[in-house]
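See structure below.
Other chains of the complex are left out, but the ones given are in their true place.
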Amino acid sequence: MTLSARNQLPGVVKSVVLGAVMAEIVVDVSGHEVVSVITRHSAEALDIKAGDDVTVVIKATEVLLQK
Amino acid sequence: MTLSARNQLPGVVKSVVLGAVMAEIVVDVSGHEVVSVITRHSAEALDIKAGDDVTVVIKATEVLLQK
C-alpha cells in the first residue's frame, strides 16, 4: 500500500521520551534532527527505540516556508 | 524572534505551481524533496521562486512515523 503523504524521509531514531499520553521521538534525517510527537500508545505499539530505522511522514499541507 | 516549531530545515526551492487558492512548492532539503502547500497569496507575498533559499518549518505534532 502506498501513502498519499508527499513527504516520506528515511531516518534513524536518536531518542524517545514517553509522557503519560504523548511521546517525543527525535529522528536523524540526513544529519538534520526531525522531532515527531505521537501518542505514547503508538510509540509503544511500534516499539520505537533509539537506533531504529524509521520513515518520517509529513502531509504537504502541514509544511510552512520561511524566506 | 524565534519560532517554537521544532523542525526547521534549510533548503532550496525547485519548483512552484500556483492554483487559484493554493500553491505547491517543492524544496530540496539535503537531497530529499520536501513538498509544501501554502496559500497562493503567501507564495506571492514571499515571492517564492525556483532557486530561492528557504527554511521548511514543521510542527512536531504534524510528524508521523513509519517503522
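So that you can tell them apart, the chains are marked A and B in the order they are listed, and the count of residues begins at 1 in each.
In the analysis below, a contact is a pair of C-beta atoms (placed from the backbone, for glycine too) under 8 Å apart; a residue touches a chain by one contact, two chains touch by 3 or more.
Since the structure is predicted, the reported quantities are computational estimates derived from the model, not experimental observations.
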Oligomeric copy total, full assembly; chains in place: 2: 6
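What we mean here is this: only the chains that are shown with their structure count from here on.
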Centre distance in Å when subunit A and subunit B are each reduced to the mean of their C-alpha atoms: 18
Interfacial residue positions of subunit B with respect to subunit A in the complex: 3, 5-9, 24-25, 27, 29-38, 42, 46-48, 52-67
